[in-house]
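Note sheet for the following structure.
Note that one protein chain is taken out, while the other chains of the complex remain in position.
Note that the chains are named A, B and C in the order they appear, and that numbering of residues resets to 1 at the start of each chain.
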């Protein structure tokens, strides 16, 4: 994984998704070099870059132009622009305009999560996967509901990571905010 | 419990122990109005004040004069000075000089945890309790070992609390650093 | 707190709420000997008994007759029947029939959480408190929403406790399922 501190950050743009959560998302997504990935709500680009290293093609979408800018800077910094299409705009609409894909990653949804899941599902190839990372209580429930409503078997893991900081007196655990990863296979 | 934000704080003085952890310490200590309590490493005074509200008498010890000062300010602010003896000094030595007690609370130990537990145990009345709150990996192990070496049955709970913050888009969980409460009854 | 193992249990009846969660609920509820408490969905009676020890009067409601039975057995075992009214029935309806109260505790809601909160709020005395313990993702969100809709300031804590088990080789942490405590003051 790319270390957290190796990402360029921009004020008011969320992310990057922490290293350990990116790792778990990569595992759960079963991404391979044959996969086309959509990263909806790319933010700082944390997951975009990890998918870029592993997938065939990545569409990274964000309605915030600053998020697109900082994701581009991070792709450039890590020489990963080659297979990434950056698209500024509204995810539910853009999903209609791009070709079918294997993985739909939703890290940010601006309150449109059910619509993104529903529209994304229609463009998901056979054996495709939908992934949501949720930090809000409400988003967790919306993601589970939207995937269940599509008849999918939903996998939910709630992840709490504390990082050890070694100080003179010993090893302190510093908690990271919990993140829930909700995923399903077509 | 006294709300976290109702404590006066002082730079470089740890604490106050968070509300939820104070609550669990009070329950586990089974403190009553007949109990004499020693609070070793009182820091900001978070636990000192809670014990002061419930116990007969509290000896609050800290080797840092600034900790004694800020604990005094907090006791005054909450009108709880009446039954608290503030003592600046080294806990292992002071334990020798004070009368027997019912509860030994160790929130800070400056690397002398085994010695404080051992000396404190000798002055612990029948049915007395020893409580340690640990934020370091090393302190957890030292506390379990020192209490087990005395032949005590040790209770260990590792506590991770996240607080919900309600923002426009929903409820975010913000993690607090984990704390381990190690306790034993004589 | 009453130790977890000191409760009589009955198959298919949830609870008792674990010791540490009961402790936190008691703290957050600020229960005193002047308070009238309603415990909706009392299950095994874990919280009923703790409130019975601290409050003036407790109405314990459950629609499952077996829950009422096992709560009665636990009250008898701990000699706490004196100030508890056990009521078999549907909480939203029973809330209409009992006098006003200071604390509404909702541990089980059979899918009627919003209705229980709304009706309970109307009978809540000044400075009254509403408490929900939630183990489902969906219940957390419902509780936050129903309380926010009433204009209340909502307190949310997500509690993960691991208990240490001391075995020959060392101290193992055994995780308890996370519980969220949602509460608000009138």
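Here, contacts are C-beta pairs under 8 Å (C-beta built on N, C-alpha and C of every residue); 3 or more make two chains touch, one makes a residue touch a chain.
As the structure is a computational prediction, the values presented were derived from the model and not from experiment.
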* Of A:36, A:104 or A:144, which residue touches the hidden chain? -> A:144
* Asked: Considering the entire assembly, which residues of chain B contact the chain that has been omitted?
  -> 137-138, 140-141, 144, 156, 158, 160, 178
* **Chain not shown, touching residues in chain A** => 1, 19-20, 23-24, 26-28, 140-141, 144, 148, 154-164, 166, 171, 173, 180, 182
* To do: Please give every residue of chain C in contact with the chain that is not shown.
  => 111, 135-139, 160, 162, 164, 169-178
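In this section, only the chains that are shown with their structure count from here on.
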* Taking each chain's centre as the average of its Cα atoms, which is closest to the average over all protein Cα atoms shown? -> C
* Asked: What are the two chains with the top count of C-beta contact pairs?
  -> B-C
* Structure fact -> Maximum distance between Cα centroids and chain C occurs for chain A
* Between chain B and chain C, what is the separation of their C-alpha centroids in Å? -> 28
* Structure fact -> dist(centroid_CA(chain A), centroid_CA(chain B)) in Å evaluates to 42
* Structure fact -> Taking each chain's mean CA coordinate, chain A and chain C are separated, in whole Å, by 37
* To do: Give the residues of chain A that touch two or more other chains, as numbers and ranges in rising order.
  => 137-138, 160, 178
